[in-house]
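The complex appears here without one of its protein chains, the remainder shown in place.
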Amino acid sequence: MSFLPVMLWTDALVFLLIATAIASAWWVRRQPHLLLPWRRVAQSRVGMVSLLVLSLFVLVGVLDSLHYRVALPEKSNGQTVYAPEVLSAFDYLADGLRTHTEKTYSAPLAVYLYAKESMEMADGKVVRDYPRLKYGGAQLADPQRDWLGDVTGRALTGAAAGLLAVLLLAGAVVKVVPAAKKSKPMFAVLVTALLIAAVLGAVADLATAYHVLGTDKVGQDVLYLSLKSIRTGLVIGTVTTLVMLPFALLLGVAAGYFRGWVDDVIQYVYTVLSSIPSVLLIAAAVLMVQVVIGMHADWFDTAAKRADVRLLALCLILGVTSWTGLCRLLRGETLKLREMEYIQAAQAFGVSSFRILMRHIVPNVMHIVLISVVMDFSALVLAEAVLSYVGVGVDPTTNSFGNMINSARLEMAREPMVWWSLASAFGFMLLLVLAANLFADVLRDAFDSRLNRTENS
Amino acid sequence: MIAYLIRRMLYAIPVLIGVNLLTFALFFVVNTPDDMARVQLGIKRVTPEAIEQWKQRHGYDKPLLYNARAAGMDRFTDTIFFDKSASMFVFDFGYSDDGRSISREIVTRMGPSLSIALPTFLIGLVSYVTFALLMTLFRATALDIVGVTLCVVLMSISGLFYIIGGQFLVSKLWHWVPISGYGGGFDNFRFVLLPIVIGVASGIGASSRWYRTIFLEEIGKDYVRTARAKGVSELGVLFRHVLKNAMIPILTGVVVVIPLLFMGSLLTESFFGIPGLGSYTIDAINAQDFSVVRAMVFLGSVLYIAGLILTDISYTLVDPRVRLS
Partner (left out) sequence: MRWLLCLPLYLLLTACDGGLWNNPYPAADAGKSVFYTAFTARPKHFDPAQAYSEDEYAFLAQIYQPPLQYHYLKRPYTLVPQAASAMPQVRYFDKNNKPLPQHAPAAQIAFSEYEIHLRPDLRYQPHPALARDAAGKPLYMALTEKDWQGIHTLTDFRETGTRAVTAADYVYQIKRLAHPDLYSPIYGVMADYIVGFKEYAKTLREARKKQPEGWLNLNDYPLPGVQVVDAHTYRIRIHGKYPQFAYWLAMPFFAPMPWEAERFYAQPGMRERNLTLDWWPLGSGPYYLSENNPNQRMVLSRNPNFSGEFYPSEGEPGDRKAGLLQDAGKPLPLIDKVVFSREKETIPYWNKFLQGYYDASGISSDSFDQAVQVNVGGEANVTDAMKAQGISLSTSVATSTMFMGFNWLDATVGGPSERARKLRQAISIAVDWEEFISIFANGRGIAAQSPIPPGIFGYRKGEAGINHYVYDWVNGAPQRKSIEVAKQLLAEAGYPGGLDEKTRQPLVIYLDTTATGVGDKSRLDWLRKQFAKINLQLVARSTDWNRFQDKLSKGDTQLFFYGWNADYPDPENFLFLLSGAQAKVKYGGANSANYSNPEYDRLFEQMKNMDNGPARQAIIDQMLEILRRDSPWLWGYHPKDYVLHHSWVHNSKPNKMANNSLKYLRIDAAQRDAMRKQWNQPELWPLALLGAMLAALGGWLWWALRQREQAR
């Protein structure tokens, strides 16, 4: 099957971010004084466990960022034609989940639809009952009898396979890197990995035959939707900081270093920006982007691109509203640094300001940047949900936790209650944000215990 | 000190002009006067003439920022921007697009907003400090670890879930309070109870954890050790010394939000149907009522700047070493 790779804007930024992370990791490896705090992170049980969970999320997000378009079987004048639908590597892996859509709601692991329907029986009589699902448990001849056995059987085999895989992997790791055995959090990480693997294995095995988390209003698999939402959350949490970082760093450091009118202007800009209630600013900006997208519909040849630009715009706007905090912190830190003797000395020797900034100031404030980036991540993921509720979040066709909560909210009033969409969004979001929060804590403790802790206000 | 405050207030003027210019620009890119007329005039049977008439009547038929056809200063003053901004500085917000006085609306809506925001703030502060003190008291024990973990879990839950869950349990299943609404007088108690509790609960994770770190920092200081060595009881140390000294960063940290309490909370107010300024803002965004949005942005900015000035003042009050100049 041939395909055409598609690079969306946010994909590009995600890969840029990954490249930056790898490059800095490479660089840090050779700087012993910078490596030290990372060692402290590596020694922390909580840190490593949360990193494991986070990296699973990141894995899903990255797989979901590898977009492509499938080639259609027919060719025109020898040229391959591609379907307009943009898929991702994740979609390919989870193809069953994506394509097995039912008619409407069904409960987790259900075999029957949630709503009754009129059905014509073989003898021509019309009965009103719960119809069987098209895919969920379709292999069962008599659900009443076989369902429980089938579900437990699949869960157990899946879990066992997961456990086995992790044990093999762990064995291999220990073989290759014997030092890992002595590492303090090794045991905790292994236990977590086994736990996760068991759950994942069970879910993966069940997902081939059932809708593990049920289906939504139009019959889409909720598990699939939740997994797809991860990418949106990650992009909002990371790309936002990526785009705001250069501004905050540049302006904050410049304001603190040059003082005088530069400081005045920069302070003026961020006072103005931060004094506008952020929801209003975001609302106005998102509406504006919508207008621009609406006016230039021809810029985007696929729906995915439209939605992606909207997501990117949201990141930019969130970046604009959130860079002021970091900028202020950096300005304060630079004010302190520039009074240091070595910088005074450098100035006295006539070293150019640019060199001083690059060599002495910026490296010394990087820990603040790192910490605030990690701390902002969870806040941004949570903000997306609220913004989608207000109606200025991501595109309604984008899978995101905010959109999921928003549509699931109304389902709570149904009788019997449709709780699974909301519960899934809740669970996945909690797991992601919790892991991020815990990791941020560990990182902060490792990097600087002197750092003023009031910054998370 | 007074000279300093006056300077700060004068500095607010260019900031507010900047705020105005920015919102103005953002809003008019989104919202041409034609759009506004259409929203106001309804859906069915709207004629182009009616739109023109509406624009004329409401002063939106002028150029946005620069009037090339006018002479002298009128080039800048005979524009939509000047018309709609100048009066703001004397807090005359004019009329919303449906013809109601905005200032009046703001005044009537402040009460409901405050009746939720103020108790949430005060009760919140007290309970967060209490909780943080408890964790400090039992630091490095199982209780502390459980407490901190609880905090992290609580702050990892989206605020939406607190509201949805709270309404579902307390109002729907247990029939304790009305699900939504707002009433006058004493009866109001039952309406505001749940929003306040939810407001307090949703902030408990982040704030308690933050306060705990402040207390811990304070408790490691020398004077605390001295006091303890003198035989002052643990509770005594905590309340007489730690709490007193830690209140300085806590109070100065929260002072900035006090004026913003007037603005109310967007989510809580719209979920609970409270007729405050938060829901006013949301309605205005949805109805694209430019006049109201500008007024709210202006008000928000003024209150924020007021908060900054209050913070400065509170520094000098609690810490005599700080001098404002």
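Note that the chains are named A and B in the order they appear, and that numbering of residues resets to 1 at the start of each chain.
Assume a residue touches a chain if its C-beta (ideal position, glycine included) is under 8 Å from a C-beta of that chain, and two chains touch if they have at least 3 such contacts.
The shown structure was predicted, so the numbers you read here are calculated from the model rather than taken from an experiment.
J.: Of the listed residues A:306, A:328, A:367 or A:444, which contacts the missing chain in the full complex?
T.: Checking the options A:306, A:328, A:367 or A:444, the one contacting the hidden chain is A:306.
J.: Looking at A:45, A:217 or A:259, which makes contact with the chain not pictured?
T.: Answering carefully, the residue with contact to the hidden chain is A:217.
J.: In the complete assembly, which of B:270, B:301 or B:314 touches the absent chain?
T.: Final answer for the missing-chain contact: B:270.
J.: Considering the complete complex, identify which of A:45, A:103 or A:360 is in touch with the unshown chain.
T.: Touching the chain that is not displayed is residue A:103.
J.: Which chain B residues touch the hidden chain?
T.: Against the left-out chain, chain B lists 31, 34-35, 38-48, 50, 53-54, 57, 95, 98-101, 104, 108-109, 123, 126-127, 130, 134, 137-138, 143, 167, 169, 171-183, 187, 189-191, 193, 196-197, 233-235, 270-273, 275, 279-280, 283, 288.
J.: Could you please point out the chain A residues that touch the chain left off the display?
T.: 72, 74-77, 79, 81, 83-85, 101, 103-104, 115-118, 126-128, 216-218, 220, 287, 290-291, 293-295, 297, 302-303, 306, 391, 395-397, 403, 406-407, 409-410, 412-415
In the analysis below, only the chains that are shown with their structure count from here on.
J.: Provide the C-alpha centroid distance between chain A and chain B, rounded to the nearest whole angstrom.
T.: 28
J.: Applying the document's contact rule, which stretches of chain A touch chain B when the two form their complex?
T.: 268, 271-277, 279-281, 283-285, 287-288, 290-291, 378, 382, 385-386, 389-392, 401, 405, 409, 412, 422, 426, 429-430, 433-434, 437-438, 441, 453-454, 456-457
J.: Which of the residues in chain B end up touching chain A in this complex?
T.: By the definition above, chain B touches chain A via 14-15, 18-19, 22-23, 26-27, 29-31, 152-153, 155-161, 164, 168, 206, 210, 213-214, 217, 249, 253, 263, 266-267, 281-282, 285-286, 288, 293, 296-297, 300-301, 304-305.
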